[in-house]
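Excluded from the complex is one protein chain; the other protein chains are retained at their positions.
And now, subunit A:
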Amino acid sequence: MSDQDRDNPRRDFLRKSLTLIPVVTVASTGLGGSMLMATPEPAQASPAKAPASEKAYEPSYFTAEEWAFINAAVARLIPADAQGPGALEAGAPQYIDRQMNTPYASGALWFMQGPFNADAPPEMGWQSKLVPKEIYRLGIAATDSWSKAFNGKTFAGQDSATQDDLLRRLEAGGAETGEHFAAVPPKIFFNLLLQNTKEGFFCDPIHGGNKGMVGWTMIGFPGARADFMDWVERNEQYPFPAVSIRGERA
């Protein structure tokens, strides 16, 4: 990983105190909104415009401590870098918080009748009794407790390199996490966090993520255009910017 912004003090400050930052009004992209100061750097290298946001979002499910974790973690999973804005700038934390109030987060889309066999092999699919809301609550507490055991700092308080290291160890199964993860397997927590972060980076902005369509712009996905009759047979780069369901243009 070659993050140009690693340990950039300003970004670090922004990340930790995100909910406290006042917003500044700017002439925006036609949304009539204002802009959060978490502008990606270096701005001139970013292919996408800076993201726009209405005002600082107040989480409805996550506690202040959990919210600090979510903001810190998504900024490492999809960092702002030379490629453009990351998941934090795209509004992934807001997206994930909003998802916590949907049937999905309560496990209502899944068959959740017992008995459960949480130790079944992976090819048997999801066999845990846990649902996304619980996985976040337990997983964030476990990660912070594990993180504090190193140097007294929560995950959000660690520097970027340490955060990346902790995430890599969770991804690998976190065998060394010990009793901190007694209630939730590290891999289940990590996979859910990564999946939801990618959703928040790439979903239609109507769901609260992918602000300014920065995720789509990065990869060249045209969003809700959904009409390519004249482009089917061509070996050419598609020239038009993304549009959203609400009609915003990137």
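General remarks:
Rule of thumb we're sticking to: a contact is a pair of C-beta atoms (placed from the backbone, for glycine too) under 8 Å apart; a residue touches a chain by one contact, two chains touch by 3 or more; residues count from 1.
One rule holds in what follows: contacts and distances are computed from a predicted model.
When the listed names "proton-translocating NAD(P)(+) transhydrogenase", "Cysteine desulfurase", "GMC family oxidoreductase" or "TusA-related sulfurtransferase" are checked against UniProt, the chain not shown comes out as "GMC family oxidoreductase".
Residue in contact with the omitted chain (choice from A:Ala64, A:Ala175 or A:Val232): A:Val232.
The residue from A:Lys133, A:Arg169 or A:His207 that touches the chain not shown here is A:His207.
Although one chain is not drawn, the whole complex shows that of A:Ile96, A:Ala142 or A:Leu194 it is A:Leu194 that touches it.
From the options A:Asp81, A:Asp97 or A:Asp144, the residue with contact to the chain not on display is A:Asp81. Listed here are the subunit A residues that touch the chain not shown: 1-3, 76-79, 81-83, 86, 104, 108-113, 115, 117, 120-127, 164, 167, 171, 194, 197-199, 202-204, 206-207, 215-216, 218-224, 226-229, 231-238, 245, 247.
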